[in-house]
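A single protein chain has been removed from this complex, and every other one stays in its place.
Moving on to chain A:
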Amino acid sequence: MNMAWEPRLIVIACHWCTYAGADLAGSLRYSYPPTVHIIRVPCSGRVEPEFIAEALKRGADGVFIGGCHFGDCHYKEGNYKAIRRFKLFKRVATDLGIEPERIQLEWISGSEGKRFSEAMTEFDAKIRELGPNPLKGGAQ
């Protein structure tokens, strides 16, 4: 593997929970890898499968979606929609040859700053193990 390679991780975080969790992680001085790039969306239910696929196509090595725990969604059921879309997208992506480990969905609340930093560290380690995204630089 190319030693110069550093993963690029796209984290799509819901405004009300996971983004607040990331904020708390910062306030509490929990560290997480600098490979993480956070994009804030109003709700995990806003995350179209197109967002994930486009991130992967444009060179992200992993995409992590963070939302509220069930019952906590600011819009009541956005996270229920998110998990259905995510599960279906993951099945299709796996069938098309993308490692399912590259995409992950997790519920992290605004009070879980520690969990956020742990999840990012784990995700970074997992993607480092997988290596670069095969879509990057022209797949076969």
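Note that in this section contacts are C-beta pairs under 8 Å (C-beta built on N, C-alpha and C of every residue); 3 or more make two chains touch, one makes a residue touch a chain; residues count from 1.
Everything below uses one rule, namely that contacts and distances are computed from a predicted model.
**Q** The chain that is not shown, which UniProt protein name from "Ferredoxin reductase", "Carbohydrate ABC transporter permease", "Aspartate carbamoyltransferase" or "F420-non-reducing hydrogenase small subunit" does it carry?
**A** UniProt protein name of the non-displayed chain: "F420-non-reducing hydrogenase small subunit".
**Q** Please pick, from A:L9, A:A25, A:A53 or A:I103, the residue that touches the omitted chain in the full complex.
**A** A:A53
**Q** Which parts of chain A face the unshown chain closely enough to count as touching?
**A** Looking at chain A, the ones touching the missing chain are residues 45, 48-50, 53-54, 56-57, 80-81, 83-85, 87-89, 91-93, 95-98, 134-135, 139-140.
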